[in-house]
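All protein chains but one are shown in place.
This part shows chain A:
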Amino acid sequence: MADVSPRTDTSTDADTEDKNLRFQINQSQGMVASDGSDKYRDQKTLRRLAQNREAARKSRLRKKAYVQQLESSRMKLTQLEQELQRARQQGIFVSSSGDQSQSMGGNGALAFDVEYARWLEEHNRRINELRGAVNSHAGDGELRIIVDGVLAHYDSIFRIKGDAAKADVFHILSGMWKTPAERCFLWLGGFRSSELLKLLINHLEPLTEQQLSSINNLQQSSQQAEDALSQGMEALQQSLAETLAGSLGPSASSGNVANYMGQMAMAMGKLGTLEGFIRQADNLRQQTLQHMHHILTTRQSARALLAINDYFSRLRALSSLWLARPRE
């Protein structure tokens, strides 16, 4: 029996459907009439068979549509993965979990995160320029211009952080704008200069006796300033805890509302000083970088900046690896 069912026909029009059914039935009936061998196939059976064919055809069409949808989703996913990969390579942290919901808290936090990402992109561009100059044995004059540019660019992030700390000191302190591994080493909203210098000393050879002594003094001074600021922060925490604890206990009756309010006001004042600590910590970082540059030759400064960047890049890469690790 010649099968003339229109399999390639994509029309799903109801009328067409009925016509197809009738066409198929008539065809079958026609065959039966001339052949005569299939007299057990009555109208009902033929109709059922035709309907099955129709259902199968529709099913095939649905499957085709579904597969097409899957294909285009897969393409989109590949595209997104590539973008993510590119962003991660540039050291821009992109959260793959629910982290982002926290940075949305308050315009200040989100705005800073965006500014920081932009700053980092520009920083990486300058570092690549510096690396190119060092590797191609550029002259001191050219190196100095690039190094000065990198240092001036560092100044701008400290300024941006200062503004952001005024708007949302807790966001800066939280370090949520940095990658997880960097956050491990967070001190007062940023890196520890003394630790950085410790890492650098081995990468700066050859150093003169004078330079070595100066770098060691700088490392020690930085450490002392860090300790002093840390102790101030501890004193602040202690003071804040005492202020809040003072309003606890059974004396918290309606008559002591004024007391409570007074203590809250005092606690608010203390929180206000946090911004000052971040500012001093950033000031310390800035001064340390400047003085390091002052002690070293241009070429040594260039190598120092490259080494610092390598270190932080590795921390950021580690964070990416960590976030992408396979989990049970």
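Everything that follows uses one rule, which is that a contact is a pair of C-beta atoms (placed from the backbone, for glycine too) under 8 Å apart; a residue touches a chain by one contact, two chains touch by 3 or more; residues count from 1.
Just so it is clear, contacts and distances are computed from a predicted model.
*Asks:* Suppose you had to identify the omitted chain by its UniProt name; would it be "Trafficking protein particle complex subunit", "Glutaredoxin-C11", "Histidine-containing phosphotransfer protein" or "COMM domain-containing protein 6"?
*Replies:* Protein name of the absent chain (UniProt record): "Glutaredoxin-C11".
*Asks:* Which residue among A:Ile146, A:Leu200 or A:Leu284 touches the omitted chain?
*Replies:* A:Leu284
*Asks:* Using the touch definition up top, pick the residue from A:Asn124, A:Ser221, A:Asn256 or A:Ser313 that touches the left-out chain.
*Replies:* A:Ser221
*Asks:* Pick from A:Asn256, A:Thr273 or A:Thr297: which residue touches the chain that isn't shown?
*Replies:* For the chain that is not drawn, the touching residue is A:Thr273.
*Asks:* Check the options A:Ser59, A:Asn128, A:Ser156 or A:Gln231 and report the residue that touches the missing chain.
*Replies:* Reading the full complex, the residue touching the unseen chain is A:Gln231.
*Asks:* Under the stated touch rule, tell me which residues of chain A contact the chain that is not displayed.
*Replies:* On the chain A side, contact with the omitted chain comes from 217-218, 221-222, 224-225, 227-229, 231-233, 235-236, 239, 269-270, 273, 276-277, 279-280, 283-284, 287-288, 291, 294.
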